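Only one protein chain is missing from this complex, and each of the others stays in its spot.
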Amino acid sequence: MYSKWTTRLIIGLTLTFLIGPFFIIILAGLSDGEFMTFPPDGISLRWYAKVFTVESFRDSFKLSMFLAIFGTIAALILGVPAAYAISRYKIPYGETIKTIVAAPIIVPGIIVGLALLRYLVVPLNFTVTLALFMAHTALILPYAVRVVSSSMNNLRSDMEEAAVLLGCSRLGAFTRVVLPNIQSGVLAAFILGFVTSFNQVPVSLFLSGPGVRTLPIDMLSYMEITYDPSVAALSALLALLSVVIVFMAEKFLGFSRYV
Amino acid sequence: MFQNNREGLALALPAAIFTALFFLLPVGFLLSEAFKVDGMWSMQGYFDFAIKPLNQTVFLRTLKLGFLVALTSAIIGYACAFSIVNLEGKSRGRVFGLVVLPLMISPVARTYAWIVILGRTGIVNDAILGLGLSDTPIRILFTETAVFLGLLQLFLPLMIISLVSAMENLPKDVIPAARVLGANWLQVFTKVILPLTKDGLVMGGTLVFTGSLTAYITPAILGGSKVLMLETLLYQRVNVANDFVSAGIIATILIIMSFSANLLLKRIAKARS
Partner (left out) sequence: MSDAYVSLKNLTLAYGKTVVVPDLNLDVRKGELIALLGPSGCGKTTAMRSIAGLMAPKSGTISIDGVDITRTPANKRGIGLVFQSYALFPHLSVFENVAFGLRLKKLPKAKIASMVEQGLQTVGLAHLSDRKPEDMSGGQQQRLSLARSLVMEPKVLLLDEPLSNLDARLRLEMRNELQRLQRDTGITMIFVTHDQAEALALADRIVLMKDGIVEQLGTPDELYNAPNSKFAADFFGFENIFEIEGSEIVGRTGRLTVLIDAKEGYLAWRPSAITIGSGPHQGTISSMAFAGELREYIIEAPLGQIKVTTPSSTPPFDIGSPIAFDLAIDKARHLSKNGEET
């Protein structure tokens, strides 16, 4: 019917548009010149090397890692029981609870950062880091609940009942029977949450202070003062990191069905 | 065993309380600021906001770009999704993975690439100069075109994913059946594919539209202060003028637009099932 070549052409063009730019920044980062140009001025790894020596990048990378890891863990600690309750019980006010938990998805991040700055950090003396942690946790929570729920729903509840009849406590049935069977869902939720948090920019726009900046914000302000290829190099490194994570996740979990 | 619904409530409540307390409450306070002028409740802030030409321009531009990005990604999305579902099992999975992949990559990195492509010394200008189409580099960066391209690249995957899953749920062989009954490709599209994938289109459209409205990095990097959108305007108002009234108003507008799109999506999904 629809010819093979048309199919290939359309897919080829779309993928070029979507992925091509990454090859360009990888190459741009390889430049030997002082300024961003393409094609690059000679080839060297100096800008890739420089990324690791910029102190602020190192600090902001640490903060971003901290937020992504602990924000996601906190979201899972709150989200897994919630997902469990939603899929197993007829909770009173269940719809309201679901709406509240899902709400952060539709609130633009920039507003969140501003709101937390004005009403948590300033009046209540929360540190910026703590406010960031709260915001990231709340932002990841809807993803965690969604992904974990969907793998929980595929699990029949009579397995837990069987475990209880064989002598398990309720908690025991959860850890021995439910958790092992949803672990790939939980892992997928962790990866999705980690990546979402790590790449998150708008929330942190207002939530930053001296020495407290997430990596993307740091990159934005670095770009404003210099135009050397180190941001391209860093972008390329981050992109490669994501590629590796997604590739592994896809290979072991079939990640794309959870997105 | 799952009869005790209080038990369920106890498990779900911490998540809801956390979000309500540390997320929704502060945001609610912020939104309410837009209704306060000099400490009094009033709608004056909204009137003042609405009559400023800059605000009007930015509002309309944001809507326009959101709409254009959604429309373009729908067109490309259909062609691409249709091609993807026509692939055989293994390569289909691979291509789908490649479409999902950009979503996982930092939007800073994704947007930064466009500077290299569209900048004064970027690829596009090199090509234009090289081909003698112009003597001086033309300005592409900091135009609506640049923002449009950036947003399209950012959100196209969401549309493709939605459409692919809609098309995978098409009943088997409806398209050959329509062809056999004498429909041409345009008719197959308008009479068969479009009605049957409406849900996916609405879903993808909503995601792309709200995504474009609320994106910050792309308009900030590729549009700068020349092509302000609502989010960048908000940032500017707060940073430059400490104008929390405008911030609250823009926030309200953005939330209402996201929320309506979301509601529309749910309504349609429900009407269908």
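To keep things simple, chains are lettered A and B as they appear, and every chain counts its residues starting from 1.
Going forward, a residue touches a chain if its C-beta (ideal position, glycine included) is under 8 Å from a C-beta of that chain, and two chains touch if they have at least 3 such contacts.
None of these values were measured; they are calculated from a predicted model.
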| item | value |
| --- | --- |
| Touch criterion as defined above, residue of A:6, A:96, A:127 or A:169 at the omitted chain | A:169 |
| Residue among A:9, A:45, A:122 or A:159 that touches the chain left out of view | A:159 |
| Absent-chain interface as seen on chain B, which is shown | 1, 3 |
| On chain A, residues whose C-beta touches the chain left out of the figure | 156, 158-159, 161-169, 172, 176-177, 180-181 |
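Simple rule for what comes next: only the chains that are shown with their structure count from here on.
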| item | value |
| --- | --- |
| Averaged-CA centre spacing for the pair chain B and chain A, given as whole angstrom | 18 |
| Residues of chain A that touch chain B when the two form their complex | 1-2, 6-8, 10-11, 14-15, 17-19, 21-22, 24-25, 28, 35-38, 78-79, 81-82, 84-86, 88-94, 96-97, 100-101, 103-104, 106-112, 114-116, 118-120, 134-135, 137-138, 141, 145, 157, 160-161, 164, 195, 198-199, 201-202, 205-206, 216, 219-220, 223, 231-232, 235-236, 238-239, 242-243, 245-246, 250, 255-256, 259 |
| Residues of chain B defined as touching chain A within the complex | 1-2, 4-16, 18-20, 22-27, 29-30, 76, 79-80, 82-84, 86-87, 93, 95-110, 112-117, 119, 121-123, 126, 152-153, 156-157, 160-161, 175-176, 179, 210, 213-214, 216-217, 220-221, 231, 234-235, 238, 244, 247, 251, 254-255, 258-259, 262 |
